[in-house]
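Have a look at the structure below before the remarks.
In this view, the complex is presented without one of its protein chains, the others remaining in place.
Going by the order they are written in, the chains are A, B, C, D and E; count residues from 1 in each one.
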Amino acid sequence: MRPSGRKTDQMRKVTFERNFSKHAEGSCLVKFGDTHVLCTASLEEKTPPWLRNSGKGWVTAEYGMLPRATGERMRREAAAGKQGGRTQEIQRLIGRSLRAIVDLTALGERQITIDCDVIQADGGTRTASITGAWIALHDCLKWMETRSMIKVDKVLKDHIAAISCGIFADQAVIDLDYLEDSAAETDANFVITGSGGIVEIQGTAEGKPFTEEEFASLMGLAKTGIAELVEMQKQAVA
Amino acid sequence: MRPSGRKTDQMRKVTFERNFSKHAEGSCLVKFGDTHVLCTASLEEKTPPWLRNSGKGWVTAEYGMLPRATGERMRREAAAGKQGGRTQEIQRLIGRSLRAIVDLTALGERQITIDCDVIQADGGTRTASITGAWIALHDCLKWMETRSMIKVDKVLKDHIAAISCGIFADQAVIDLDYLEDSAAETDANFVITGSGGIVEIQGTAEGKPFTEEEFASLMGLAKTGIAELVEMQKQAVA
Amino acid sequence: MRPSGRKTDQMRKVTFERNFSKHAEGSCLVKFGDTHVLCTASLEEKTPPWLRNSGKGWVTAEYGMLPRATGERMRREAAAGKQGGRTQEIQRLIGRSLRAIVDLTALGERQITIDCDVIQADGGTRTASITGAWIALHDCLKWMETRSMIKVDKVLKDHIAAISCGIFADQAVIDLDYLEDSAAETDANFVITGSGGIVEIQGTAEGKPFTEEEFASLMGLAKTGIAELVEMQKQAVA
Amino acid sequence: MRPSGRKTDQMRKVTFERNFSKHAEGSCLVKFGDTHVLCTASLEEKTPPWLRNSGKGWVTAEYGMLPRATGERMRREAAAGKQGGRTQEIQRLIGRSLRAIVDLTALGERQITIDCDVIQADGGTRTASITGAWIALHDCLKWMETRSMIKVDKVLKDHIAAISCGIFADQAVIDLDYLEDSAAETDANFVITGSGGIVEIQGTAEGKPFTEEEFASLMGLAKTGIAELVEMQKQAVA
Amino acid sequence: MRPSGRKTDQMRKVTFERNFSKHAEGSCLVKFGDTHVLCTASLEEKTPPWLRNSGKGWVTAEYGMLPRATGERMRREAAAGKQGGRTQEIQRLIGRSLRAIVDLTALGERQITIDCDVIQADGGTRTASITGAWIALHDCLKWMETRSMIKVDKVLKDHIAAISCGIFADQAVIDLDYLEDSAAETDANFVITGSGGIVEIQGTAEGKPFTEEEFASLMGLAKTGIAELVEMQKQAVA
Partner (left out) sequence: MRPSGRKTDQMRKVTFERNFSKHAEGSCLVKFGDTHVLCTASLEEKTPPWLRNSGKGWVTAEYGMLPRATGERMRREAAAGKQGGRTQEIQRLIGRSLRAIVDLTALGERQITIDCDVIQADGGTRTASITGAWIALHDCLKWMETRSMIKVDKVLKDHIAAISCGIFADQAVIDLDYLEDSAAETDANFVITGSGGIVEIQGTAEGKPFTEEEFASLMGLAKTGIAELVEMQKQAVA
């Protein structure tokens, strides 16, 4: 029995609130239950130095948490003077995931930065970030299409979404909330495209090591869940 | 004529959304028009080192802006490795303002940290922060009262609120939005208590210097506006 | 009764020692009683990046205190690895104040950096810095005029000087020294031009809030005091 | 055909040179072909703050590369003033992997720090680090057993080793060298215990997404390879 | 011929202005010609962590230059966020030199920090700093003796002074000013006690290497010069 009463294959309620930000070229407040992440897409007409004159653009991501997004207040990274290892891991993951479904040559020599800022955390912030970031990216590309800068169909090759799965109380469950995440024996994050291609897998045994069979059951849950998320993304931008 | 069509003494629509955060002991999403700031109050059962064994507590504040809260994306301070001078000025101002209406001895050896994070900016983020921070602080103290830790009436001596006024197009106006702020010749922030005591004044000539008469007209606007804000605070926590 | 025996409207003895530095294009050791600040003006034939090709120049300031300028040794900011919030506030204030009386277009694409380094502190370091900085700036502009780079009269639009006033022992007094500053209920800094235009006002209630009448009395003291300081500047550069 | 001429399931030559360091309580120079990593174990009689008086110890890891371990010289992280995101990811991975096979309570309130410093890099530095770190950790624990501080059998629950696998030229191959790694479509790292339990999986599509079947073939290679590595560890410490 | 017209063995005019600072326990403005350094001694009733409960005290030094102490403005180290290598070298040298003539056990568990801040630079700032620091240290110890904390004779074992010598235009000369320093082929700094014991030697070939004979001639100059400096110190504190 899960603390939330959910079934093993039941995700939390997921919502996307588009155009949340007045300023950004694309934005989305994504909620997976009590995990709320604001994703904004910012367009710049320049690329990082290593891509100058390459004809290619870049998509990158930054991640942050408000200090009291969590149960106990965490130190503000700006005050600490650096981004922690966890923050860097997550923002690198978000960036790689998005680049997997973008044609950087079709984008042209521009950079899109996706900021994923966690307003409230209850487990699964990195997977919610990736799933919401796709919406912000999509809307930024639409904004550009309206201005005849690109064709969305050329740049955006597919959907991308992510979900966490884990072994909680000896059962494979999907979309762990904080209570489950803290107690899970194994925790895995999956990033999968709309056409079912796997882009990232990160599995970690928190307590005892896991078996190949257990991992396969997590992947099974993830594939189904991500297919649902992609469906929701389609409805959201329809 | 103001860009927004407002009258010279007309503030933007102000709203307080209490309990915005699931985790914080007190929280408030404050909106002054398109300026949206999330204020959270976090209680810790310890004081800064210089107050240990003094019997007194502390109230402090931190301020931040999401990178795309503004019209152009700003560099994330956590990535830059330090908080800028403007950020530090503002968070010091918020902290001083709140301490002016708190009895630190009645609070006891505890620290309350108010985080003011700007979700969207359209001018006046520091004054919105102070005004909303009072709500978050009040609710945190109520939370403590419920647990018999303090009496709110002993700790919270008064209301506190803030507003910006400025000389725009040769007229004294209240509650400048970004368009006005960028073009104003003079910009002043006032922090005033519920009983009308002045706590902070910051006036700056952006272009040509101002006169004592101009400054008096700004202060007149501020006093009236802050009285309204205090009334709204009262209704919000009623 | 003031600790120093001064009258409420009596400033400390103020002196300017021009050409204190062998190397700088302009320099001044300013003393307000036991507060001693070395102000140097350094000319560079380039502007900050955001002004390139604008035809305009820039005037900026940096502020520092020697570690033992104060009663207790403070940690050296260079060793701490960053400038504190107070330092940044003050240097931003000095820069803004000077730019208020400089025609940046007449200066041309050059930058003048005013360094204000506190050799000894006894209250009022920021106001002494601004008042002395004007001398250093003036002398730097004279140096440039001698080399036919500019006309001083075109660039330097006015005098600028600053003074602190406060409510000490229930009386409005001018030019607080450290003893008064530590005990004052209210502390305000005023930056005013030679023609009486107000450029900056910063008023803070350290203890109980202040009234509009109290603030008016502080401003009255400041206006008279700054008029005297401007007169001394005129004699110093005569 | 692999650039090195190896078969798809053939690892590079792996060697362990124990006691490489005169000073460390345990040390090992591990080589996977041209990838050479020096692993040292340092014992301290204290734990991190959050474990004080818990009766438990800690095992942690740090990772670094000499600036010219790579084909092009990289900037020294000490000179850059911070560890990069990749470095932090890797050292967190090494630490988690080792803790998975250590009984921290049996270790007692002590900390063992494993430093993995890459002397020369040719792909697979993180997996070589984990595999060599086990030897250094083992020898440190033996050193402690000799001094009657612990029993190795109680503290060290299992072997741990790691290997990278990837899809190179449409084939699943094991132990990618730098040439393969740069060109691989998919790259995955596996950390597995001596008894076959999976501790970490990290799979990333560098180019096109991968399928569940491809991932299964990578895992198959990894399981066989890691079993071989564990056998070599056993011989090395025999 | 030296640019200043001095003879090869002629130092610049050296002066010590004691009690320059109102706050410090000991202070001295030392001038070697146009090189002016403010040395302050600050007493703290605590030692560094590694000396706690050892019965011994510590003497340490910090060094800084005002940004426009030099011909071209240098970046402020506090703004750059770190002390440069040259600064660290010099402050380590000053600290070691002073500790060579202090009985740290007789000092007791206290720390004296000598701050050497260069107000104006014209070559030889490190040697002027050491020579002036001795005065500040002496006066701090006198201050302590007056309060019955120590006996100066027990703590201060000897004088210490320093001078630079160099090969300029093929001649050994003493006390190089900036013009000479920039052009010298060899530059050496000597730190020697009142009784003639050598404490530090730092010799560097800026252009072509030097010979043992050349070095001996530099040392000869230094010994004579430092004997003169020690004599001046004696008169200064008499």
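Descriptive notes on the structure:
Throughout what follows, contacts are C-beta pairs under 8 Å (C-beta built on N, C-alpha and C of every residue); 3 or more make two chains touch, one makes a residue touch a chain.
These numbers were taken from a predicted model, which means no experiment stands behind them.
Considering the intact complex, the chain excluded from display touches D, E.
Only one of D:D117, D:D158, D:E212 or D:E228 touches the chain withheld from this view, namely D:D117. What subunit D contributes to its contact with the hidden chain is residues 21-24, 27, 34, 38, 40, 42, 44, 62, 64, 66-71, 73, 76-83, 87, 113, 115, 117, 119-120, 122. In the full complex, subunit E touches the omitted chain through residues 82, 84-86, 88-89, 91-92, 96, 100, 188, 192-193, 195-205, 208-212, 215, 219, 223.
What we mean here is this: only the chains that are shown with their structure count from here on.
The most central chain, judged by C-alpha centres against the centre of all protein C-alpha atoms, is B.
Mean C-alpha position of subunit A lies 50 Å from that of subunit C. Centre-to-centre separation of subunit B and subunit C, using mean CA positions: 28 Å.
Listed for subunit E are residues 81-82, each touching two or more other chains. With chains as nodes and touching pairs as edges, the resulting graph is an open line.
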